[in-house]
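Note that this complex is displayed minus one protein chain, with the remaining chains in position.
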Amino acid sequence: MTHGSAHAHEAGAGAGAGAHRTSMGLDSRKMAFWAFIGSECLLFGSLISTYLVYKGRSLTGPFPHEILNIPFTSFSTFDLLMSSLAMVLALAAVQRGDMKQGKLWLLVTALLGLVFLAGQFWEFSHFVREGLGLTTNLFGSTFYVLTGTHGAHVTVGVIWLLTLWVQALRGKLGPGNAMTVEITGLYWHFVDVVWIVIFTVVYLIQ
Amino acid sequence: MLRLPPFTWMTLITQFLVITAFPVITVALVLLMFDRFFGTHFFVPQGGGDPILWQHLFWMFGHPEVYILILPAMGVVSEVLPTFAKKPLFGYTVVVYSGVVIAFLGWSVWSHHMFSSGLGPIADSVFAGTTMLIAIPTGVKIFNWIGTLWGGQIRFTTSLLFAVGFIAMFIIGGLSGVSHASAPSDLQQTDTYYVVAHIHYVLFGGTILGLFAGMYYWWPKMTGRMLSESLGKVHFWLTLIGMNLAFFPMHFSGMLGMPRRIYTYSSDLGVTGFNQVSTIGAFLIGLATLVFFWNLLRTRWQPVTAPSNPWGGSTLEWAIPSPPPVYNFTVIPTVESRMPLWQTERHAPMRPLPERPPAAIHVPGGSWWPLITAIGLPILAIGAISRALPIVFVGVAVVILGIYRWAYEPFEM
Partner (left out) sequence: MSEQHQAHATTATYLRIAAILVMITLIEVGVFYVPTFQALLVPILLVLSAVKFTLVVMFYMHLKFDNRFFAFLFGGPLLLGLAVVVSLLLIFYGAVRLRTGS
């Protein structure tokens, strides 16, 4: 509970942020965001369920074992994990007022996210060339919709991070509004965590 | 938390249902949209897809959705009855927990909408069981409402009439619902007008009557004007008679096999009489609603000023003027009891709040950007449906612009 009230006092120190306190002493934006992340569990849960239910039911190929590239995707996974590290370092830097580091790590997170997206683009176009399109079979449909939705989330995250980075460059980001960075982090880590599940369920368990 | 008004509780519980159930239908609709626009086969058997998946995804949303529809109305009833019986809500804690249990169990029953889809005996039995189970917390609430009225000093205002009407009509709807819970029984009833009878008793008799009860209860608070009680009573009786005429015969026509989702029926089916009665009922409902709208409009043209507490209610909203000032409370009150404005065993009524706030109260400024962001979405959707890609991009641009302007708007206005 001390942590909660400490956050609240810190938030109060920021411009206008005092109004974000709830009667529980928790930041209302953080509360709303965790609720949103909860709802995203249902979104991705439904997409993953669809993938799993249709696994092995494709009428024609290509099939997962023929086309999925584990080494490549492992690199993507590693990239996203490192981006979560960068994110957490960015937040720590902003919270302690080290904006130089903060800007650096925000940019690194965004760049690692872009690398992931580039990898997805490459993977998708490679699959299409190999004959796996959106409508080719159930594997194609469920795979592209699931990983595509995830990729769209990463894209939004990268835009969000770059926006924050630009804010930092303009001197508008600091320990007073570190909550913004914290919430960005929550989003980014969640996107990473969904990938952890997808990597396991789609790529490793064939 | 256990001093919160029951309506607040039910609304809170409903929000959890909303944020968990809507993503599922979002996915279902996206998959369907992909089938229709992009040629995937998520639900197309020729491509390996299974329409049953659609049913599961849809009803995983669809069942929590009906609890989303009914829980707030139940909250309204739990507010209205105590005020007009001059008695506290009977079994407040149990009513609250029942709401939580209903929301929780509401996630376990979805395939009772699929008893005729060939799920198999195990699935059928499981869902029949969970469906019967959910009748329990619902019944508990009904008994508590009756307990609230029992021995009370009842004032038959329009709001109370609608609340009591809710209880009676919802019981009828609940009874037909229980008959649906049994898979073999439901196999006869499904896709017939018996189900239509059920859903309208719980939705119209439940949600709509509850909504009207709330409207008559809170209209004076919201607008500072009283609604006419005589017009209200006309509205109520026309509605009650109309809805029963409209929907009760459907139990019979449904049992006789009249199917749903067909728009014309041969007279050989033997349901013409029932349908004619329903039509009369429907028109009566329409007439009743016109009376209601007239009542609403009348408060604009022939206003009768409403005091802060026209009903002698016990909850906080009645402690402030009608309509409330933009900041609501001059001073944030400390809530010691569930019925702050009433004398209870342990608490005296809350002291009146100061007329003016001791210091200037900061109220956040309004903003157009959330609305503009929201408007971007139907623009996007219309572009998608009419296959006009430029309009889709316009929609996306509006959404992105809206989000940025909204995010960068200073918090203090």
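Lettered A and B in written order, each chain numbered from 1.
Note that in this section a contact is a pair of C-beta atoms (placed from the backbone, for glycine too) under 8 Å apart; a residue touches a chain by one contact, two chains touch by 3 or more.
Since this is a predicted model, take the numbers as computed values, not measurements.
Engineer: Which of the chains on display does the removed chain touch in the whole complex?
Structural biologist: A, B
Engineer: Could you tell which one of A:60, A:125 or A:200 touches the chain left off the display?
Structural biologist: Residue touching the absent chain, from the options given: A:200.
Engineer: For the chain left off this view, which of B:10, B:25, B:70 or B:119 is in contact with it?
Structural biologist: Going through B:10, B:25, B:70 or B:119 one by one, B:119 is the residue touching the chain not shown.
Engineer: What chain A residues would touch the chain not displayed?
Structural biologist: Touching the chain left out of view, chain A contributes residues 1-4, 6-7, 9-10, 24, 26, 30-31, 34-35, 37-39, 41-42, 44-46, 48-49, 52-53, 70-71, 74, 77-78, 81-82, 84-85, 87-89, 92, 95-97, 175, 182, 185-186, 189-190, 192-193, 196-197, 199-200, 204-205.
Engineer: Name, in rising order, the residues on chain B that touch the hidden chain in the full complex.
Structural biologist: With respect to the unshown chain, the touching residues of chain B are 16, 19-20, 24, 50, 53, 56, 60, 107, 111, 119-120, 122-123.
The rule is short, and it goes like this: only the chains that are shown with their structure count from here on.
Engineer: With chain centres defined as C-alpha means, what is the inter-centre distance between chain A and chain B in Å?
Structural biologist: Each chain's C-alpha centroid was found; their separation is 35 Å.
Engineer: Per the contact definition, I'd like the list of chain A residues that touch chain B in the complex.
Structural biologist: 15-17, 19, 35-36, 38-40, 42-43, 46-47, 50, 53-54, 57-59, 134-135, 137-138, 141-142, 145, 163
Engineer: Could you please specify the touching residues of chain B with respect to chain A in the complex?
Structural biologist: Residues 19-24, 26-28, 30-31, 34, 38-42, 47-50, 53, 57, 60, 362, 364, 404, 410-412 of chain B touch chain A in their complex.
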